[in-house]
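For this depiction, one protein chain was excluded, whereas all remaining protein chains were kept in their positions.
And now, subunit A:
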Amino acid sequence: MNYNWNWGIFFQPNPMGTGTYLDMLLSGLALTLKTAALAWVIALITGSIVGVMRTLPSKGANWFGFAYVEFFRNMPLLVQLFLWFFVLPEILPRAAGLWLKQLPNAPFWTAAIGVGFFMSARVAVQLQAGISSLPRGQKMAATALGLTTVQGYRYVLLPMAFRIILPPLTSEFLNTIKNTAVAITIGLLELTGQARSMQEFSFQVFEAFTAATILYLLVNAVVVTAMRFLERWVAIPGYITGK
């Protein structure tokens, strides 16, 4: 292979004047994590609401939940980001659109919101599966105890459902981190974006992508390990995974 390897490149100053190339990649990693964290908060909150709606006895709520999930699941994430970034400011009233366009850090907010809503549909599906995996008796018992629907969900169904779906939620969280890379297309300089610009400035393609790959693997390993502990901690006694 006639490729000039230069692993020392990471310690050379980057052309942006923000330290070395390694600093550049690490700032990308920080942005990836920040975007993913905000996206995950959005995904978890809206996903939980929609997921609960899909299990409510009301036809209207069910239908809304179904439509919501289908809407966000049947479009590529990239297209959704474009809709948030290019289309939304144009179809809003002029003043609001202008305000959106002038927002500082627009790629960051767009990415977090876009990825967040995209993932919320997936969270909703998981939560719905978790709630419907509970024995019917749980809901009935909650009603028999005189709990209202809200209380039944708050004290009986949701604490159980969330603990059951923790493993799939972990992989959805990992997907959220990975999906922030799509935001490179709207100019967010997250980890993949920084690796790409490092490649463009220094021509050291494989070093840049190797470093990004290792950083993604590290993040993955940390999240997986942390979630294993959390899973063991909240495991439901009496279930296969429980104590």
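Basically, a contact is a pair of C-beta atoms (placed from the backbone, for glycine too) under 8 Å apart; a residue touches a chain by one contact, two chains touch by 3 or more; residues count from 1.
We adopt the following convention: contacts and distances are computed from a predicted model.
Visitor: Just by its UniProt name, which of "DNA 3'-5' helicase", "Glutamate/aspartate import permease protein GltK", "Peptidoglycan-associated lipoprotein" or "(2Fe-2S)-binding protein" is the chain not shown in this complex?
Guide: "Glutamate/aspartate import permease protein GltK"
Visitor: In the full complex, which of A:22, A:61 or A:78 touches the chain missing from this view?
Guide: With A:22, A:61 or A:78 as choices, the missing chain is touched by A:78.
Visitor: Can you tell me which of A:22, A:49 or A:174 touches the chain that was removed from the display?
Guide: A:174
Visitor: Could I get the residues of subunit A that touch the absent chain, sorted low to high?
Guide: Counting over the whole complex, subunit A touches the hidden chain at residues 1-3, 70-71, 73-80, 82-83, 86-87, 90-91, 93-94, 174, 178-182, 184-185, 192, 195-196, 199, 205-206, 209, 212-213, 216-217, 220.
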